[in-house]
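A single protein chain has been omitted from the complex, and every remaining protein chain is retained in its original position.
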């Protein structure tokens, strides 16, 4: 394994130290691994908190700032943070108007966030939970349900904008739910990432094969398939997402996302074919984002997230955002 | 080789097609591989043009837009574009106030840009050239000189801001030269990238070794060294840059940059140690940028660029920028 | 017929901590195959913290019930992932069901039975879903069936049952937890959580052999 790290055990802490050094506009509690806005919670604003295992950067710590999250909480690599830390993030975000927990749908994340919510409620903080479960690669019945992946970015961006403009808890939750329920994702990998503590790729993928339907924790996918031209892979990915995307007559926000080790050139190649594919099917892309945002360590792979967006959601997508990893407007 | 491409020969064109699809604010001439602002050249504004071989994305095509470049020109992977194409980009950027060519210092880039400048002058376009030669890993005497790498971003950002505020050609050139001459870079790689047409990594790097002083074209480095903790690598990189950085009593802009396949987590780890290292030496970091901006295909590696910046340069760095890959203010 | 006192629970926790640490790589390898490759690391870290909490509780002369509550809390606040809240809740719930300075086989069966119920409620998994429940439920059944056997012997039977339950997960298709994402591809792999559960029961049995006089 070759990584720019000091030791597998210190990776998360050392990266947070770097984040703190680079971003004085963030308050980084290195002991609790909580990243919040240095400006503190704005009285009367609904607080937005997310978090989860590390290894998905810039998600979520890179999305803390005006227009997006109030606080994020980083767990060990691929392990949900513990309730006490999520509680600390919740406290940092609480400003009297309640806090939304944006939780990617994994057993561990659900359990730890639920326990934290319970503790926060005991302290008098109103907490609402919005679950992100967008990955169509996994079954959604009688199991742990769909995984939360790229849609987290869209949920955090739009709900963050709604909170920023002063909406109340119910209204922020409504936007977050709308974005979450309107989004679907699918990912393929060319090579698995390496969890530092294990030192070896999460799975071995022989030459000429892609892993189709991978998760963002090195979970192997639905199937192995031959490596095909980007055009065909993009079509297959779009097919998978569209098969399960709500069929409303709305344009989409399209996120073509690198899983950590995929160069931008390749992401744009994929985006071009996704755009062609959607055009063929008469689906308009109202907004797009191409880049490396929701990652899985150094996985070479790409994910597509589509979110059906009405004008209200598009307006929130367009609203100003000032975070380390996402800034516009 | 595993990449999201259709064929090695179409990689550059397919990526440009995706860029065009994703960014309606850009005018992408796919035949000439010229990317310009869709709004056209603003009459009376100095035009800024850069370009070079492809494989370094988002440099330069991702830096076209208000506050930065007017046009960029993409060559084949790692090969400078030809003079006719650079001429086309120059025409797209020309608005009566002259055009600055920002050229990374490579024999091929120099020759092709110089020929294009000659042709543009024959058409009555005033062209000034600013050479970026920041890579301290290579000798600077009796050779091709230092390579141009990460400093291109800083030059394009600051000169772009100066042009945007209406400065004349001499003033824009002065800023570009100041930024270029005040910047130094150094890069190390854990694994070489793969040029699509060759299908194999540019060099083989055995386990446990890093290539120190690599270029952004798969050029092997100064030396191979054992893989060390990020803290030590960061110190060595900072040492290399500082040894050759102008010794003015000014703070620096620090760019910790991924070479294409390096996760953000690792970049922040490195940034943290670079910041410590500079603090020890009493050098203030006035601004920083941590991310993947000046790449070398899917090279796993990191580069550090430091630029001594006076208040004027910092003001230009802070000025608004609206491009696919860099946006703030 | 020995009873479980605080000293014995402390030895159990140390034994479990040692077992988890010794099997960290194996647990992580199992989790790499059908999960995300962190179960060994999570549990090593968590049980190390739980051992410290256990020593503190023992030093304070805490009874087994509150002792397990403290240890469960330490697991929750140090493991992360799915296993932390699940194991932590099991121990906390079991602890709440224990009264007094010692527990015999029947009392332990009741306490761990309450823990199992909490585990099933919290995680929603039943036997056959390829989770730690597959090892935990048969272990509790064995304890219950051994209600009048000496504790050390009952614990051995529970550990045997847990290990059999652990092995029974291999041919199963996962319906809960991260392995469920794999669908049919989860078949043929032993569940990491069931494996760690078997380790914890074996640690109980072995620690009782040394600590509980018969």
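To keep things simple, chains are lettered A, B and C as they appear, and every chain counts its residues starting from 1.
Definition applied: contacts are C-beta pairs under 8 Å (C-beta built on N, C-alpha and C of every residue); 3 or more make two chains touch, one makes a residue touch a chain.
In this text the structure is predicted, and so the values were computed from the model without any measurement.
Contacts of the undisplayed chain with the visible chains, over the whole complex, involve B. Contact with the chain not shown here comes from a single listed residue; of B:195, B:210 or B:326, that residue is B:195.
Among the residues B:142, B:206, B:226 or B:282, only B:142 touches the chain that is left out of the figure.
Among the residues B:4, B:63 or B:106, only B:106 touches the chain that is left out of the figure. Listed for chain B, the residues touching the missing chain in the whole complex are 53, 75-84, 106-108, 111-112, 115, 137-139, 142-144, 147, 195, 197-198, 200, 202-203, 215, 217-220, 222.
We take it that only the chains that are shown with their structure count from here on.
For the pair chain A and chain B, the distance between C-alpha centroids works out to 29 Å.
With centres taken as mean Cα positions, chain C sits 55 Å from chain B.
One finds 32 Å separating the Cα centroids of chain A and chain C.
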